[in-house]
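The complex appears here without one of its protein chains, the remainder shown in place.
Read from first to last, the chains carry the letters A, B and C; within each, the first residue is number 1.
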Amino acid sequence: MKRIGIVGGTGYTGVELLRMLAIHPSVEVSCLTSRSEAGKTVASLYPWLSHYGSLSFEKPSIEMLAECDLVFYATPNKIAMNEVSALLDRSVRVIDLAADFRFSDVSLWESAYGGPHGAPLLIDEAVYGLPEKYRTEITRARLVGNPGCYPTASALALIPLVEAGVLSSPQVIIDGKSGASGAGRSARTDLIVAEASDNFHAYAAGGHRHAPEMTHQISKMGQEVLVTFVPHLLPMIRGIEVTAYVSTSLSLLDARELFRSRYRDEPSVGVAADDQHPETRWVRGSNRCVIGVYQQQSGQLIISSVIDNLIKGAAGQAIQNMNLMLGLNELEALPMNALSP
Amino acid sequence: MKRIGIVGGTGYTGVELLRMLAIHPSVEVSCLTSRSEAGKTVASLYPWLSHYGSLSFEKPSIEMLAECDLVFYATPNKIAMNEVSALLDRSVRVIDLAADFRFSDVSLWESAYGGPHGAPLLIDEAVYGLPEKYRTEITRARLVGNPGCYPTASALALIPLVEAGVLSSPQVIIDGKSGASGAGRSARTDLIVAEASDNFHAYAAGGHRHAPEMTHQISKMGQEVLVTFVPHLLPMIRGIEVTAYVSTSLSLLDARELFRSRYRDEPSVGVAADDQHPETRWVRGSNRCVIGVYQQQSGQLIISSVIDNLIKGAAGQAIQNMNLMLGLNELEALPMNALSP
Amino acid sequence: MKRIGIVGGTGYTGVELLRMLAIHPSVEVSCLTSRSEAGKTVASLYPWLSHYGSLSFEKPSIEMLAECDLVFYATPNKIAMNEVSALLDRSVRVIDLAADFRFSDVSLWESAYGGPHGAPLLIDEAVYGLPEKYRTEITRARLVGNPGCYPTASALALIPLVEAGVLSSPQVIIDGKSGASGAGRSARTDLIVAEASDNFHAYAAGGHRHAPEMTHQISKMGQEVLVTFVPHLLPMIRGIEVTAYVSTSLSLLDARELFRSRYRDEPSVGVAADDQHPETRWVRGSNRCVIGVYQQQSGQLIISSVIDNLIKGAAGQAIQNMNLMLGLNELEALPMNALSP
Partner (left out) sequence: MKRIGIVGGTGYTGVELLRMLAIHPSVEVSCLTSRSEAGKTVASLYPWLSHYGSLSFEKPSIEMLAECDLVFYATPNKIAMNEVSALLDRSVRVIDLAADFRFSDVSLWESAYGGPHGAPLLIDEAVYGLPEKYRTEITRARLVGNPGCYPTASALALIPLVEAGVLSSPQVIIDGKSGASGAGRSARTDLIVAEASDNFHAYAAGGHRHAPEMTHQISKMGQEVLVTFVPHLLPMIRGIEVTAYVSTSLSLLDARELFRSRYRDEPSVGVAADDQHPETRWVRGSNRCVIGVYQQQSGQLIISSVIDNLIKGAAGQAIQNMNLMLGLNELEALPMNALSP
């Protein structure tokens, strides 16, 4: 059994890691830390996670984490960057679910997240944890930066096109919509049911941190793109849908064939039937992405891509990366059938 | 008291007409027809409309409707077009809430809705019922084609730009999202709570009937546009948000000033503060549209526009048109404060 | 125009008072206070309340409030009790929407809410603001204690029975369910969409403050009752439903006739048709209560009662009381048709 550590296991991504790893046959969560909940058991905080009899949260310490084979950082931004070096030095591999290692260019990261980066020398080594693009690199990686939720859905929507170099303009419009769990488990008035339920609105329409991540990472995957990205808050819990609008000379028929062919052997990505539109409930609770491709009379090609923001968009993709790094079955412990209805 | 008829008062737009007209001091619903519910009282079908003591649904007949001053058609498409001529001949004015009179070009209508139009000679006379653009024409109109819900939100989002002629490309992307009431009161499996709640998806991504209406009508308002439009279904009841992406050389500052100046005297349209994003709950239950304007590093100008699809997007706008046609206070009987939370 | 003051206008009940009073022809909100939001305009805080051009929140002061004819306290518990005496002395009438004046027995209040009461001498004078029971007293009252939301729905469900003295046991079970707006506009993690949406649970099953209010107030209305009350949190915004289980020797037919007869002339209370069950959406956005009466083979009589917790359960009932106190039409400014869908 591989020994796994989770730093910051009290947010939604931490809880999802716990939930899915509970049935993993080859790993065990041996170290679970939380500054705020140290001393409490998993069972008392999360009565719905019945597997973890006596596992307790502990104060974070590098000594303890150093005994793990692999450590997940399910922490806010700018935590992992200050600790990961000490772990790598002791041969512990690390997956950061926050944004510290999502850029391979320090200055881009600094302009999006502010302040100096705590581990600029590691940025280059870190692998962007999108298995559908970097499977081999992930397998060998010591340090993986787990992609953001919107960038995951968006990159998978664009990879076939930019790899084939068929965009006729770098301008890409991405209209994103996310369930409220994307905002985390935080006591915010604007997120309470009476405010955010039966309601819908854009946010960060002037610029969201995931836009430079998309422009940067997707451009590295083939053709250069310039992403315009507007996220919106959905009155529901889980699920991201992005609708991408691109210009291409490809016919709809060829575009669909391009997507089907690119993803034929990808176990976590599906392409919807021509007469269907991907629905977020098709992937709720699963580590899958489903994509639909359409075209309108205006000539615009439209790609709709759905994921569960907490799974393929966060904890599930992190486990997928862990499985690759540890030489295990890539999908072990990952639910592939959605919970629907 | 002006005498008002409602044909097809059992769908959501019909019920909304009934609800709002109930407190109108200058009109009374004197004739209410429904083929399927003839003989039943409003009170028995809609226990939440307590104002209508004994008013009953009757079988539709031109004779009866001819005694009204103005008749609303809250029917499916292709009903009004076959009856309106007989009413106009008897000096009854008509507002059609369906799509029969939303195009001033028969061939466009026929390519979007199919089959021959029942009243091609009236299409030219009919006024597109958007008071913010055609207030004077509506005042004098015998026949008004009430705009679609998405087109209302979209036209209001673009009018200041196309009137000023500042779009640098005709390509306009409109990403629309609508609450489930937009699909009407119909027994469809895909609309039940267990399917459509906690769910989100695009529909008609290959082309929706509201796209040609937008391209046609917005182009007539100033600059020519070519609209790419993808609607999505929101897991909630009321509200439409459209996010429009346009190219312009206007600065953000100038664009915002353009919107504020254009809508300064419009009682049903507001422009959000610069640091806010319009929310559908800001307009839920009211006859208002609120618009926000943003710009990203890519240069794209972004306009977010929200309405209540059943009010400013349907029955409320129809009453606004009625008030104008009858020489009454334009906002009479129209709620202007939203129900929030 | 009567001058109205609102103390604490930033919670949901305060916002609802503002929304409804906006269209009242005989009163104006001349004084609006909030410690936390002093200096801000209504329009900046509540962009959906478009009526209040320049009205601003001010720091609360008795001097200012003393210029009003009537003041609403839309504050937390234990605020009004310390200020109301100064206002009554200056002939300002007061309606408290919190719990300070809902008991006519100080010791009951103290055991439910703790600590000494700030105005024990006024408790006896205060009228329990349920117009369907105390209309005459309210008309003359200087001080009204507006009933709680659950107690309003429950009292209206039991008044016909206790007045007629037909309960065969004092034991009354009340199973209550409330939309999330009942918990107020507060930044609580357990209320965010990701936690409280698609979720349901009981709370305070060992005893809730509204239980002694019900036992106390309903017992005063006729027969003595002993209420067992368990509230539950609904994954929605507005609406309360209570299901009451009582023992009676009355037949179902007689019970229904009793309810119909008792409420025949009550403009805010309806009795559902025999084959229907009251739905919260029948009263959403309106100042109405709808009641259904049923019986099972076990002999238990069952009463289901629905209100909008923010309107008939709070701000609407307060305005109904204000109208009575000021000699105005009891339903002025109160929406009586629900917003549905």
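The rule is simple: contacts are C-beta pairs under 8 Å (C-beta built on N, C-alpha and C of every residue); 3 or more make two chains touch, one makes a residue touch a chain.
Just so it is clear, the structure is predicted and the values come from calculations on it, not from any experiment.
Considering the complete complex, the chain that is not shown touches A, B, C. Touch with the chain omitted from the figure is made, among A:Lys177, A:Arg238 or A:Lys312, by A:Arg238.
The chain omitted from view is touched by exactly one of C:Leu234, C:Val271, C:Cys289 or C:Met336, namely C:Leu234. Summary of contacts with the chain left out: across B:Met1, B:Ala38, B:Ala86 or B:Val193, the touching residue is B:Val193.
Considering the complete assembly, chain A touches the hidden chain via residues 12, 15, 19, 22-23, 44, 46-51, 181, 185, 197-198, 237-238, 270, 272-273, 276, 281-286, 288, 290, 310, 336-341.
Residues of chain B in contact with the chain left out of this view: 12, 179-181, 183, 185-189, 191-198, 235-237. In the full complex, chain C makes contact with the omitted chain through residues 171, 173, 175, 177, 179, 194-195, 197-203, 205-207, 211, 226-230, 232, 234-239, 241, 243, 245, 277-281, 284, 292, 294-298, 300, 302, 304, 306, 341.
In the analysis below, only the chains that are shown with their structure count from here on.
Among the chains present, the centre nearest to the common Cα mean is that of B. Mean C-alpha positions place chain A and chain B at a centre distance of 39 Å.
We define each chain's centre as the mean of its Cα atoms; on that basis chain A and chain C are separated by 46 Å. Chain contacts: chain B has residues 197-198, 237-238, 281, 284, 341 touching two or more partner chains.
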